[in-house]
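Rather than the whole complex, this shows some of its chains in their spots.
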Amino acid sequence: MEEILNLKYALDTLYFLMMGAFVMWMAAGFSMLEAGLVRAKNTTEILTKNVALYSIACIMYMLVGYNLMYPGDAVNSFWPGISFLLGAENDPATVLSVTGDEWYSGSYYSGRSDFFFQVVFVATAMSIVSGSVAERMKLWPFLAFCVVLTGFIYPIQGFWKWGGGFLDAMGFSDFAGSGVVHLTGATAALAGVWLVGARKGKYGKDGKIHALPGANLPLATLGTFILWLGWFGFNGGSELVISNVSEANAVAAVFVNTNAAAVGGVIAALLTAKVVLGRADLTMVLNGALAGLVSITAEPLMPSPLTATLIGAVGGVIVVLSVLALDRIRIDDPVGAISVHGVAGIWGLVAVPITNSDASLLTQLTGAGVIFLFVLVASLITWMVIKALFGLRVSEEEEYRGVDVSECGLEAYPEFTKNPKTQ
Amino acid sequence: MRLVSAVIKPFRLDDVRDALSAIGVKGMTVTEVKGFGRQKGHTELYRGAEYAVDFLPKVKLEVAISTDLVDQAIEAISSAAKTGKIGDGKIFVFDIDQAVRIRTGETGTDAL
């Protein structure tokens, strides 16, 4: 029996670590996606932001966020209480002393592997923000916001659902984080976009919407594929254990459905773009894949593969329309992250009751509303404080020359583009 | 006929084009060039090492026009391109011997 427990624990830990590594890989995905969709002169800076935000997320979550989100014993179901650093690893003797049914209520994998899996999720949430405020927000104020979001805002709302807080008690259902991760990131992004304003030249005086095309679409495509691969870890790991037949079936179902939703999103976005815009706009197709993935994230287990495809497809339609709509109301999001993670995230939450009878539409809407409002208010306040202290936006001249030179002192492609450094 | 050739700051190109259109100029040709002059380049750092950016990005605009339009064109370019800061650029005027529109074979000012 002890040998069985050893193997179970080891298998589930390996599974969890592999899934976590896949999610970590999403950091590269966001970096490439965003670097591909900004203009060449703003590429170094967005890369620097992405590398740095991942790092800050990991440090802040280790220092305080993880305990906030998964408190030993919470003060109440709204406020977890604060404590620092990580707890001790599971003691082998204790682990091996459990018997039979006790097992799954105890610790069935390494505590460190749980932290690893969780920490890469935080980074994902923050990565969503960088793309939306790209090409005009200053580097250091952005990183200051990152400290607050990853150390506090994300973990607190995360506690409400995944840490056993009031959203969980209420029956709110969010398997892998359409709300907890994606809507959170998108809402923080929305707050940032509001406060930093649109890129210069994006909206003409005459009400015209101008395009500022991304510089490197293969990179954006690569980023999307990386995210897609990473999502198998994101959703697949959220089953948490794999070590018996039912769990293994569940993980496999999650893999299949995650993929199905992505392909549904691709085809739907491709067709929607063709119909609405008259062209097979690759950037919309990429957004469609991601929207499909976000849509299924709230419930990747229960749907049949066909249903998962359709849920993803609806996400793919939504995202194209949302990108166009946000542009109309002058919310300037260079990479479409608010549409992909926010709008499709809400759709994902709302779609849960279709296949999961334990969820109710009302609770799902309540959950979405709570996350949205809390993150919006908390983010707005944070952005405003940072703005008052340091300013959020580069000068007009710096924006013209590109933030790569003004913020990082380096061009991303010094030999490929005309030198934009001087007027 | 004259060729008015102006080296200007790149971000003024659209303004200059509009100013020329306003006085009836129908066509022009634009080249990306690098300029060296009183406006000095600067030094960048990459991994702690320096590199000099001696040549600055400029745009060269060439407009063939009839001789009587030259002063207006100079005026239009000057006011649209001027920022008052060093490096605003120069205008040079050349004599054109002959002009041909390839599509129609028209020559002289008709070709412009």
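Just so it is clear, A and B label the chains in written order, and each chain counts residues from 1 on its own.
The rule we apply is simple: a residue touches a chain if its C-beta (ideal position, glycine included) is under 8 Å from a C-beta of that chain, and two chains touch if they have at least 3 such contacts.
The model shown is predicted, which means the values in this text are computed figures rather than measured ones.
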item	value
Formula for the entire assembly, written in the chain labels shown	A x3, B x3
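Quick note on the criterion: only the chains that are shown with their structure count from here on.
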item	value
Centre-of-Cα separation between subunit B and subunit A, whole angstrom	48
Complex contacts: residues of subunit A adjacent to subunit B	400, 405, 409-410, 418-423
Parts of subunit B lying in touch with subunit A, wherever the complex brings them together	9-11, 32, 34, 41-42, 44-46, 53, 56-57, 83, 87
